[in-house]
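Got a structure for you, questions after.
One protein chain omitted, others in place.
To keep things simple, chains are lettered A and B as they appear, and every chain counts its residues starting from 1.
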Amino acid sequence: MNSTALVLRRGLRRLAFYCFCVMIASLCLFPFYWAVVSSFKGGTEIFATDLIPRCLTWQNYFTIFQDTTFGYAFVNSVIVSFSTVSIALLVATLASFALARIPFRGRKRVLCAILSVTMFPQVAILSGMFELIRVLDLYNQRSALILSYMTMTVPFTTWTLTSFMREVPKELEEAAIIDGAGSFTILTKIFFPIVSPALVTTGLLAFIAAWNEFLFALTFTLTDKARTVPVAIAMLSGASQHELPWGNIMAASVLVTLPLVALVMIFQRRIISGLTAGAIKG
Amino acid sequence: MQQHSSLSKTAWLFMTPCLLVLFVVAAWPLLRTFMLSLTNARLEDITHAQWIGSANFRDLFVDAEWWGAVTNTLLFAAFSVPCEAILGLMIALVLHKTFKGRGLLRAAVLVPWAIPTIVSARMWGWMLHDVYGIINELLVRLGAIAAPLPWTASPTLSFVTIVLVDVWKTTPFMALLLLAGLQALPQDCFEAALVDGVSRKRIFFRITMPLLRPTLIIALIFRTLDALRVFDLVYILSSGDSNTETMSIYARRHFVDYANVGYGSAAAVCLFFVVALVTVFYINMGRRNILGDA
Partner (left out) sequence: MTVFLGLCCAAFATHATAAVLKMTCRAKGQELTLCKQAVQQWEKKTGHTVEIVSLPQSSSESFALTQQQLSAHASDVDVYQVDTTWVSFLSTHAVPLDAHFSAQELAAHFPVILQNNTVNGTLIVAPWYADVDMLFYRKDLLEKYGESPPTSWEDLLRIAQKIQENERASGHVRLWGYIFRGKAYEGLTCHVVEWIESFGGTLWPLDTDRVIQAFAFCARLIPTTSPMGVLSYTEEEVRGVFQLGDAVFAHNWPYMWTLTQSEESPVKGKVGITVLPQGQLHGKPASVLGGWGLCVSRYSNHQEAAIDLVRWLTRSEEQHRRALQASYCPTIHALYQDPVLCAAHPFFVHVARALETVVLRPAGAFGRSYSQVSASIANVTQKVLLKAITPEAAAQKLDQDMKTLHKRVTETPATQRATGQ
């Protein structure tokens, strides 16, 4: 084949490739773009279907914080997510150290058992968890959510941290043992500094999972006191009892999503390595 | 020996918080759900329930709505997982190449995954509105359809909608897993094959795919389990619709809306077994494949 034809073919292939990339990117981003655009439309303008809006207003954003208790929900979500992540990381760090670095009988079985918890359908523990929360008198409290979110966060963080801990070179550990350090010292003085990036990653993933959780938040909270953001968005309503304010809903959605999107974009490499560590290396 | 046993003790000590937490939030509630499924417990008075044996399960197996939910869930998994796998693989192959703007594309691809499900559901519900949705508008303008489609109302279309939104939302996750798998593959095979003049297609099917299989299977396991357990998306986008009701929604409906804890727990137990069966099936298949390759 002569060289101009080859160059042409390669050029076309490149073009097709870039077109494909653009298509993927637009498909991924369009719904979010539309939500942002809708959130800036007021009143009946929102029902208009021009791709690029004519007039923009901040009204919807003011309304959410003024008229509804969305602000409370935001605070609740932040508190619940941070607490969940802190406790989960603490518990998981201890456990993953043992699972990754200390050879003991039944280690594989324990790891399997912990991993199997990630496969529980949430509804399968709903009744039992509901009863537990009632007995502990935690219904409609943030602590009910923090407790129940342990189900999702602890196994996942343990599993991921275990695979990260396995990667730490044995020499460091051996040196410390020769120096007479106990397991706890090894964990805190040596491993902790090394795996702290992994802790950040895992913490971030756990934070996102806790932030987005819906089923437990829907079932275990009753009022604004403990309601989190996903449930608050699901229940957003307007001035009158039946009114469904699409503008407000889009505005709330955008507010909730922007920090997440920003976090994800900044930490993309970390997130990807975290997600895949558990799956591939584990 | 002594060192070994004291190490063992330390290990168990370190693991106690984790195991304790998991016992309290996972093992115990699961056990309770199993027990409650054998009683006539009601939401208001769970502790004073009476033992009724397998009556809940018998009622469950003759309920047409339950089987409808089972069918919906299985169909949902059967359609969404392969779509996500294929699209994910395509995106992973694209991201595997180095080109300008790769970082941007990767960031764009992560966005659907980062958005909370409830927000995605609301966004898509709004875009697919039968009279004012932008999707219908665009399709009509492009001449693809004559009249706006009732995406969330028509029985078949609402199912398509659910699959569509789920594919949009989770393909990034699949793509990332597969990308990591691709990046972990030894590059020398490919280089050798290219030097030998093997066609790209052949390289893909004869070298890449077999090497990627373990990763693919893990990704498929995770996604299938998630698909079987789906709740959030279907609840927001089409609650009450019997054509898209999944097992999770059915269980919660009886548990909360009808206050019938015993019956709802029975449905949840059935879902648990379905998920467990699928897990075992996949693991066996995976093990055989990996052993087979070796």
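Everything below uses one rule, namely that a residue touches a chain if its C-beta (ideal position, glycine included) is under 8 Å from a C-beta of that chain, and two chains touch if they have at least 3 such contacts.
Values in this document were obtained by computation on a predicted structure and should not be read as measured data.
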{"item": "Hidden-chain contact residue, picked from the options B:V131, B:A144 or B:V195", "value": "B:V131"}
{"item": "Which residue of B:N40, B:Q183 or B:T279 touches the chain not shown here", "value": "B:N40"}
{"item": "Among A:R107, A:R134, A:R166 or A:R270, the residue in touch with the chain that has been omitted", "value": "A:R134"}
{"item": "Selected from B:P82, B:G103, B:P155 or B:P210 as touching the chain missing from the view", "value": "B:P155"}
{"item": "Residue ranges of subunit A at the interface with the undisplayed chain", "value": "43-44, 47, 67-69, 134, 222-224, 235, 237-244"}
{"item": "Subunit B, residues in touch with the chain not shown (by the definition above)", "value": "40, 42-45, 50, 129-132, 148, 150, 152-155, 158, 238, 240-242, 253, 256-259"}
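The definition used in the following text is that only the chains that are shown with their structure count from here on.
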{"item": "Subunit A and subunit B, separation of their C-alpha mean positions in angstrom", "value": "16"}
{"item": "Partner subunit B, residues of subunit A touching it in the complex", "value": "17, 20-21, 24-25, 27-29, 31-32, 34-35, 38, 47, 49, 51, 90-92, 94-95, 97-99, 102-105, 107, 110, 114, 116-117, 119-132, 134, 147-148, 150-151, 154-155, 158, 182-184, 187, 208, 211-212, 214-215, 219, 229-230, 233-234, 246, 249-250, 253, 256-257, 260-261, 263-265, 268, 271-273, 275-276, 279-280"}
{"item": "Complex contact set, residues of subunit B against subunit A", "value": "7-8, 10-12, 14-15, 17-19, 21-22, 24-26, 28-33, 36, 41, 46-47, 91, 94, 99, 101, 103-120, 122-124, 126-127, 132-134, 137, 168, 172-173, 176-177, 179-181, 184, 215, 218-219, 222, 225, 228-229, 231-232, 235-236, 247-248, 251-252, 255-256, 261, 264-265, 267-269, 271-272, 275-276, 279"}
